[in-house]
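Each remark here refers to the structure printed beneath this line.
A single protein chain has been omitted; all remaining protein chains appear in their positions.
Think of it as A, B and C in the order they're written, each chain with its own count starting at 1.
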Amino acid sequence: MRKVKAAIVGASGYSGEELVTLLARHPMTEVVALTSRQSAGRTVAEVFPKMSGSPLATMKFVDSSADALAVSGAETAFLALPHGLAAEFAVPLRAAGVQVVDLSADFRLQSTEVFAEYYGGPHPAPELLKEAVYALPEICGDQALRGAGLLACPGCYPTSIQIPLVPLLRRGLVAADSIVINSLSGTSGAGRKADVSLLFAECNESLRAYGAPKHRHLPEVEQQLSIAAGIKVVVSFVPHLAPVTRGILSTIVAKPANGADAAAVEAAWEEDYAERKFVRRVRHFPDTKNVTGTNFIDIAVREDSRAGNLLLFSAEDNLIKGASGQAVQAFNISQGWDETTGLL
Amino acid sequence: MRKVKAAIVGASGYSGEELVTLLARHPMTEVVALTSRQSAGRTVAEVFPKMSGSPLATMKFVDSSADALAVSGAETAFLALPHGLAAEFAVPLRAAGVQVVDLSADFRLQSTEVFAEYYGGPHPAPELLKEAVYALPEICGDQALRGAGLLACPGCYPTSIQIPLVPLLRRGLVAADSIVINSLSGTSGAGRKADVSLLFAECNESLRAYGAPKHRHLPEVEQQLSIAAGIKVVVSFVPHLAPVTRGILSTIVAKPANGADAAAVEAAWEEDYAERKFVRRVRHFPDTKNVTGTNFIDIAVREDSRAGNLLLFSAEDNLIKGASGQAVQAFNISQGWDETTGLL
Amino acid sequence: MRKVKAAIVGASGYSGEELVTLLARHPMTEVVALTSRQSAGRTVAEVFPKMSGSPLATMKFVDSSADALAVSGAETAFLALPHGLAAEFAVPLRAAGVQVVDLSADFRLQSTEVFAEYYGGPHPAPELLKEAVYALPEICGDQALRGAGLLACPGCYPTSIQIPLVPLLRRGLVAADSIVINSLSGTSGAGRKADVSLLFAECNESLRAYGAPKHRHLPEVEQQLSIAAGIKVVVSFVPHLAPVTRGILSTIVAKPANGADAAAVEAAWEEDYAERKFVRRVRHFPDTKNVTGTNFIDIAVREDSRAGNLLLFSAEDNLIKGASGQAVQAFNISQGWDETTGLL
Partner (left out) sequence: MRKVKAAIVGASGYSGEELVTLLARHPMTEVVALTSRQSAGRTVAEVFPKMSGSPLATMKFVDSSADALAVSGAETAFLALPHGLAAEFAVPLRAAGVQVVDLSADFRLQSTEVFAEYYGGPHPAPELLKEAVYALPEICGDQALRGAGLLACPGCYPTSIQIPLVPLLRRGLVAADSIVINSLSGTSGAGRKADVSLLFAECNESLRAYGAPKHRHLPEVEQQLSIAAGIKVVVSFVPHLAPVTRGILSTIVAKPANGADAAAVEAAWEEDYAERKFVRRVRHFPDTKNVTGTNFIDIAVREDSRAGNLLLFSAEDNLIKGASGQAVQAFNISQGWDETTGLL
């Protein structure tokens, strides 16, 4: 069967590494280029020793340039780049007819004003926003992704929040003005960057909140929750850093609406997710260790009838369902394949 | 100067070990007995190798019995025992005129009905409840502790929640029906017990909620917040387990009332805590690593004006400010000493 | 294609869990029974929440009994049981013609006297020792495994030691009386057992040796090194416990013999391992994180010409190459399949 030729741009960070791992074993994809400014000229096995012995082990990283990508013949380019830079690559790639699967924040927000407020500058390619599909398959549905040319893959926190909440907001099962979100993330979420605050000796035996009340993922969360609710949704979102390498756990507290209880929540999830392979509705409290290394997201609900709240929980691997696995999942659907291709 | 003779009952758990460490260097206290069922006959250095070379290193644990305590001549007994068992010891000790500093839950709740609901049986010594002082010094004040015969030391989570919240509820600065509490705890909070779910290989790389919505510390939290507010306060409380040995981080989201903002919160804290040595009001997000090994609790506030919430944060060492350090602090005050004696 | 019917006996420990994971996706195997005394009656997903959604998720554990195994029609039984108990199961299984792949120590040692000395009692089934094949594929070779009825899978430490050392001893490249082995293991090596010394709060921020000089794996190591050398080999072996969940790192120091240098070591490895898929000879220092979750073992050599020593390093996942993965690898070969079947 003909394979799709894929390039991974910015392949030496944590999300990039995960993409390399996933696409190396993807049955429908041929990796034709890996780019990285700092790793150009080195092999995959040199940069990622754990990939020694894999089929891609001897492939060399090339410099991140539009020319290198054109030469590679890539039909799809996965962009694992910082925001801003991703758009710079997306523009010529789209002009050349290459499908772009973007893991950055550049095409997630519909409003260029909001982008400017949270990302500190004007949007780098507003003309592409119209084309972009917000590629959370369980929420946007397969149809929206089929044949899409520009996939804006969701952020890690927003994924962990939308999966449990969107079905409820769509049905008016929670009060839109009552939502409080606390999330815990492992340190790989901050990327493979030389930063003293991310050192082992700084993060170990440390628990702390950060980024509240205006973390960069907040507008993405609110945009998507608002779409689901049909009204503007504003939330409190408090991310925390915990000493794990991988994983995001989100705990969401909200007032039920229209008489919703745990059974109604589970019914809504059943309706929206019965056919989705990567959403696991569980009875126990979701634990990041159960999803690490997979594209699954585990969700659960509890009723706090004393306080009159619904408690929602989700656990995902921030680098897989929260980033690279989800990108591959959306890419699969865009190509007309089963969403699980190469992911189980 | 004459020293107070102290016994530590149930000294081989994590709180007990911390008490031994603290009282071993306490300038006004002489440790006259250490009891432990499973460690009886062994020396402190054998049970706690890190105490080799300390003045108490060669002291032997004795069996946990009322007789052993009577023989020791202890004037104060610190009880680091499971709930229920603590009360069994407290009754004869109080009858014999021994001061009891209880770290268990037995004397924290004023209502025996609530105790029975959350602790699975009738209260073991209701006759002592009247005498008990809920010994959170920053909240109850020094006067309540002076000469007290039975100190009910607060739980670890309740301490981390009351310190930031009580001054606000006293002043009506937050809406009493809007409080959402998410807490993260290290695994030592569950005690030194042989339980598969607490193994390193189970807790490492794991983040999960547990115990919600009716954790055993909930009624203690609500009792104390209700006293502060003057009305019944019901909250949502979601504890989480994180892979750290020590530390509790609490993140509290609540609606402001009466026009409160961050400045009003800080003013309330200033009024209540200006003279308290162990409450540190900080500007950064509190981090458990900054309080580990100390009796400090760090608190901070953020305004989430978009969502109309106040965000409160606290960090403490669950075994010190959340247990043994606080017990010593309250004991110090009960004896008329400076609260920091032996704790800095 | 016809699949081999397999049972996993003692499936609820860490090695058992890993076997379930590996065999669930093995293309040539059908899992027909999972046994566990403590988990009987529960489903795979209940016992191992991370397996929710897998094909085996709803399979129920049955009690560990010979009858249950007979009923299952299993053709191969993987025993993930404590030593002694494994032999009790092996006897009737072999009598019934079932292939036994034993992960315990029961059939690793050729000498029943040594077994008795290190395992505290007479050997439970000496009559089966003759049939047992010490199933380290890279050392025993494929031929020895073809059609074998009783596979004695190596211990985790012995695997990490034999892979780098055996080729050298076979060729007389190191002095047999000069070998010093220091190994570091993650805590899962001690099993999923309720033991205070394995608690997160005990193992975190802790580094210590244990078990020296007579760890139970020592006689297995020496037996195998002696076979390779053709003379009796006695070594110093010091295992250490480190705060990781998975992984064994072994550092071996030995005097070169017959003029051996690093190049000679690499040549020996090349000769013995060029065709073996799971031995990766690397230039960098092996790191357990590069092999975690895989059946690979990474090995490297350094010359310490100043002190006149060779330094050998190996890294493996103790639960995979050190236990369950290796068992599947040997089983594959015994069945005539490629050794990597179901393992990549």
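Here is the rule we use: a residue touches a chain if its C-beta (ideal position, glycine included) is under 8 Å from a C-beta of that chain, and two chains touch if they have at least 3 such contacts.
Values in this document were obtained by computation on a predicted structure and should not be read as measured data.
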Hidden-chain contact residue, picked from the options B:E18, B:D272 or B:D287: B:D287
Given C:D63, C:E113 or C:E205, the one touching the chain that is not displayed: C:E205
Touch criterion as defined above, residue of C:K60, C:R192, C:R276 or C:K289 at the omitted chain: C:K289
Missing-chain contacts mapped onto subunit C: 180, 182, 184, 186, 202, 204-210, 212-214, 234-236, 238, 240, 242-247, 249, 251, 253, 285-289, 292, 302-307, 309, 311, 313, 315
In subunit B, positions touching the absent partner: 49-50, 52-53, 204-205, 277, 280, 282, 284, 287, 289-291, 293-294, 296, 298
Hidden partner chain, residues of subunit A it touches: 14, 186-188, 192-196, 198-205, 243-246
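Basically, only the chains that are shown with their structure count from here on.
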Gap in Å, rounded to a whole number, between the CA centres of subunit C and subunit B: 46
Separation of mean Cα positions, subunit B and subunit A [Å, integer]: 40
Euclidean distance of C-alpha centroids - subunit A vs subunit C, Å: 37
Residues of subunit A whose C-beta touches two or more other chains: 204-205, 287, 289
